[in-house]
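With one protein chain withheld, the remaining protein chains of the complex are depicted in position.
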Amino acid sequence: MFPRPGRDVGFPVAGCALLFAVFLAGGLIYESFQGRAAERLVTVMLIDAIIVLGIQIYVGNTGVLSFGHIGFGAIAGYAFAVFAISPEEKLKRIPDAPFGLNDVLLNPALAVAVAIGVTVLVALVVGIGLARSGAESGAVAATVITLALLFVTHEVARNWPDLTGGNRAGLTFKVGAALDSRLPIYLCLLGALIVARLFAQSRSGKLAVAAREDNLAARAMGVNPLVQQTAALLISVAVVSVGSSLRVYENGSILPDDFFFNYTLLTLAMLIVGGRNSVTGALVGVAVMTIGRELARRLGQDGFEVFGLGLDAAPLDWIFRENLQTVFLGLAMLGFMIFRSEGLLGDWELDSWLWRLWHRRKPETQPEPLAEVAPVGLHAEVPHEGAALEAGDIVVDFGGFRALDGAGLSVAPDEVVGLIGPNGAGKTTLVNVITGMVEPAEGWFRLGERELTAAPSHEIARAGLLRTFQNLRLFDALTVRQNVELAGRVAARHRPGRHPQADALIGEAGLWDVRDRRARELDYGSARRLELARAAAMAPTYLLLDEPTSGMSDAESNEMIRRIRHMAAAVDAGVLVIDHDLNFITGISDRIYVLDQGQVISVGTPDEVQADPAVRAAYLGAESDTQT
Amino acid sequence: MLEVEGLTARYGSIAALRGAALSVGSGEVVGLIGPNGAGKTTLLSSIAGLLSPAEGRVTFEGKDITGRSPEQLLRSGVALVPEHRRIFADLTVEENLRIGGVTVPAAKRAELLDEMAERFVVLKEKWDVPAGYLSGGEAQQLAIGRALMSAPRLLMMDEPSLGLAPVLVDLVFELIGTLRDQGRTLLVVEQNAARMLEVSDRAYVLRSGEVVASGTGRELSQRDDLFDTFVGSVVAPDEGLPAAGSPVANGAGGGTA
Partner (left out) sequence: MTELAQNLIDGLGRGSIYALLALGVAVVFGVMHLLNFAHGELITVGGYVALWTLGAGWSWYIVTPLIVLSAVLTSLAIERVAFSRVRGSSDFTLLLTSFGVHFVISAIFLLYVSASVKPFDRPSWVTNTYSVGPLNIEVYDTVVIVVTVLTLIGTTLLLQRTMFGLSLRAAAADFDTARLMGVRSDTVIRGAFALSGLLAGIAGVFWLMRAGSISPSAGITPMLKGVLAALIGGLGSLRGAVIGGLVLGLAEVLLRSRLPDSIASLTEGVVFLLIALLFIFRPQGLVTVKHAVRV
């Protein structure tokens, strides 16, 4: 099922080739008008594009802002330089180079490979700290670490002259001043485009995006964001390393300041302006910012006056030109952040657009009409493992407030069990405990023989406990189909047996007509059904549904009941459903647990529970002495 | 005093309120009851300015206060005791109370602070303790005291008995009764319907974002279908509401005393 050769490989590669062609053609046309003066501008733009694409792989897919990629670039640049410079040259620049590096000489291609290796190794170490602190203290902490990395590489480069030539001298080398031919740059840019685009379409990329959209929901679906973010970082850093090596090669030298704040600003501004969540956007950003900067430069060059302050004195001219560009960059970044933070293109991709155009002409046929055929498309015949979900003695304290006080329950594989209770009874907390999102002070729970009490959320999900959320947690920027397919990808790796077809589930949820809409555009009922379909796509052993009908009218609720039953039966899952609505629970449940004050106060069939005076007391708050 | 007309509010795409309307007269204690998810909290949040309603109008003392920010609203004389109490755990009891009085002049604040110390004896004992160490009941008293520090003309409470042990629930309703005896105007959202009806002059029943019933506490507490409204049961219970038998004093003081 994944990857689909046309959608996930063919179109993206073709789209990248097209993008590359247009981008390059633009550069070459400008060059043909401006002559040799523009040659270097275009070369620089091509190399910038490689680096920006590299950054996009991480920032776009994980949503974590990184200032550190240029720091990684510096590491790669120095590694490349040290290995590519001839020993004679090194003897002049860095006679005391450590580790016997003085005698080493590799051809440029090999030196790039070494640069990638060294940088990726550093990235691996940094990446673990990054992912861990990011998971614990939010993306802000991760960003600060990347900033510190940038700063520290700069400091080390300045203060380790034995290796880097230090602040003044730098490393200079001649392999023909500049590249003899642009062919390697072309190939690398095309390669970077394809890598960036294919990563976004890959399993890893999709899962990283899921975690970007909603970290908690991703974990509840069996995604381990730490792994995906690290994968994105490593690939991203590898691409940046290639670009940085080329940059050093092209410049013929490297100084600490080449890979520092100004270049970080430039590359980030390019990424932000174009649209960080899109490969196409990154490339557009490079083009737009290069044009803008070129304009700013030429305005400065011609003695242009700003606010009456013309700096036509010759010695100041270059400062003025340089700085006008920086002002332009800073303002562009500020402006986009304040007025259009998603950039020019948002997450628009050329090849996805082409794909949709293509399919508008050849409309998809709905695989099966809704309810009748759906069970056939799903795997009704696979025998379940017969694992019961059991939990007991669960205690949760929030500060001084005891949310759960020895609660427990058990659900058999083909049972539908309701969990009701008044507001604040601890229903959601119980589901949070069972899905690993709240750590209980005491208690245990297991699925069949498997003890899950201390397991992280994503492992619990992979074991087969899939939940929905009371306040809806969808991957908002993804389409209906992508939401469901994503779960399918996780299932394909971690859930044994056959899996329900994504399209069949979408049909079953009544979402076929809106399958290409973004989740955030759905109306409330559809969003609820999508969340259900997404959980079902994991082929769960148990579906844990937290208030699936809250906010729905009675008619909508009844429709939802029918779908839940049908879908659970189709994917052969047991169901634990939280609700406050006894009518709804009666319609769907075989047995009901009633929770109050963190304890189970009643268990039984719907009729038994309804007749239980303790339940009435809990709901209406009657005096306890009226109970019998 | 407070008039709410045709209030519609959405959380994203969720229509949590569909044209809800209610009114609170000066000196009245009005209950707002209904099942979980009925839109009670949304209604209070919309009045308090935490949410801007999509449609509808809220007027207080004749002034249109629709869409005002919470800080403006407090200055107009409307205070809210939020759901889950939301006390500042790192601030001491005294500091929590003082922040409640941020809008009143310093002299008045000191006066109110003394009044709270007198009224809430348990809090007086823990005056300098970070509020995070309070028990649920104490925290609820603190939350109410904090709201009273702004000397509001209308006090709204969101689920004041939520998550409290029965004996503390008694305490909260006793407090509501006391406030009512002092002639304060209250609008209280409560899941604990029977107890709420005992202490309210009037009440509204909210379900699926709409007001489905209203009346005096006595009228509502004698309706057998109330349990059904709450739990959505189609099977009518064969006995009357347990609370219906208990004496509900409609005009005079709190029923629980």
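Order of writing sets the labels: A and B. Residues in every chain begin at 1.
Here is the rule we use: a contact is a pair of C-beta atoms (placed from the backbone, for glycine too) under 8 Å apart; a residue touches a chain by one contact, two chains touch by 3 or more.
If you're wondering where the values come from, they're calculated on a predicted model, not measured in any experiment.
Colleague: In the complete assembly, which of A:204, A:228, A:241 or A:428 touches the absent chain?
Modeller: Counting the whole complex, the residue in contact with the absent chain is A:428.
Colleague: Would you indicate which residue among B:30, B:74, B:93 or B:112 is in contact with the undisplayed chain?
Modeller: B:74
Colleague: Which one, A:29, A:331 or A:492, makes contact with the chain that was left out?
Modeller: From the options A:29, A:331 or A:492, the contact with the absent chain belongs to A:331.
Colleague: Any idea which of A:151, A:348 or A:444 touches the chain not displayed?
Modeller: A:151
Colleague: When the complex is taken as a whole, what residues of chain A touch the one chain not shown?
Modeller: Touching the chain left out of view, chain A contributes residues 63, 65, 67, 125-126, 128-129, 132-133, 135-141, 143-145, 147-149, 151-152, 155-156, 159-160, 216, 261, 265, 268, 272, 309, 319-320, 322-324, 326-327, 329-331, 333-334, 337-338, 341, 428, 432, 437-438, 469-470.
Colleague: Considering the whole complex rather than only what is displayed, give the residues of chain B touching the chain that is not shown.
Modeller: On the chain B side, contact with the omitted chain comes from 48, 50, 69-71, 74-75, 79-80, 82, 86, 88-91, 95, 98-100, 102-103, 106, 146, 150.
Please note the rule applied: only the chains that are shown with their structure count from here on.
Colleague: Across the complex, what residues on chain A touch chain B?
Modeller: Chain A reaches chain B through residues 399-401, 403, 420, 422-424, 471-472, 520, 522-524, 527, 547, 550-554, 580-584, 586, 597, 610, 613, 616-617, 619-624, 626.
Colleague: What part of chain B is in contact with chain A in the complex they form?
Modeller: 11-16, 35-37, 89, 132-136, 139, 159, 161-163, 165-166, 169, 191-196, 208-209, 226-227, 230-235, 237, 241-243, 246
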